[in-house]
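As you look at this complex, bear in mind that one protein chain is not there, while each of the others sits in place.
Moving on, here comes chain A:
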């Protein structure tokens, strides 16, 4: 009555979030800087690039006041590289291609290329705050990406890609090929999502998790109802079993056998 939408953000709301991603534009006219509620935007001076939220970039693009510089991952070459990773790697079969690292995430090549240590922001209430998507520059155009680093699909790849294809296809490199590759990626990844339902059972037990690292926002949105429905159904079925297991664990904790049981439980953590 008060609010008709179900629990968990719905696909239109995910698009709304994706519109907060920052993208690079090449303005065609001057505009002074503005203080918006979503943060300040820099002044637009035509030959210089600017970084704006996607919704504003699309607004300017539709009025032919700017060109959008496509992010480096939204390029046929990068997309086919990612598609190769998604389809070929034997050892990571079933897992998604790795997502772009968070600022405070150690990368694989850290030993020779020292990353700046992420200093957490602080909220006015004094808590630590680590920014994440959509407030990371995952979709800005960079001239020279890190050498030797494979392109990564950002969290909002499907939404940003679709919106840019729809509104700014003349700014993209080979939009038809890009569209085809995005569609292929989507199919490969959604079949992985479907084939992973077997491990959902382990999430129905308390304290366990099912890892979905690398998944996109819209892919979560599509599968949220199904996954939470399945896991909650399994949890209700297994409630009495779990209760018995807890009692057994509590008993073993008393007799000192607690460490052994916990190791067993950790093995239940499976990758998709």
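In this text, a contact is a pair of C-beta atoms (placed from the backbone, for glycine too) under 8 Å apart; a residue touches a chain by one contact, two chains touch by 3 or more; residues count from 1.
Simple rule for what comes next: contacts and distances are computed from a predicted model.
**Q** Identify the UniProt protein name of the omitted chain, choosing among "DNA replication complex GINS protein SLD5", "Cleavage and polyadenylation specificity factor subunit 3-II", "Probable vacuolar protein sorting-associated protein 16 homolog" or "Ras-related protein Rab-25".
**A** Its record in UniProt gives the absent chain the protein name "DNA replication complex GINS protein SLD5".
**Q** List the chain A residues touching the unshown chain?
**A** 1-3, 5, 7-9, 13, 16-17, 20, 29-32, 34-40, 55-56, 59, 63, 65, 99, 101-102, 104-106, 119-132, 134-135, 200, 203, 206-215, 217, 220, 224, 227-228, 231-232, 235, 246, 249-250, 262, 265-266, 269
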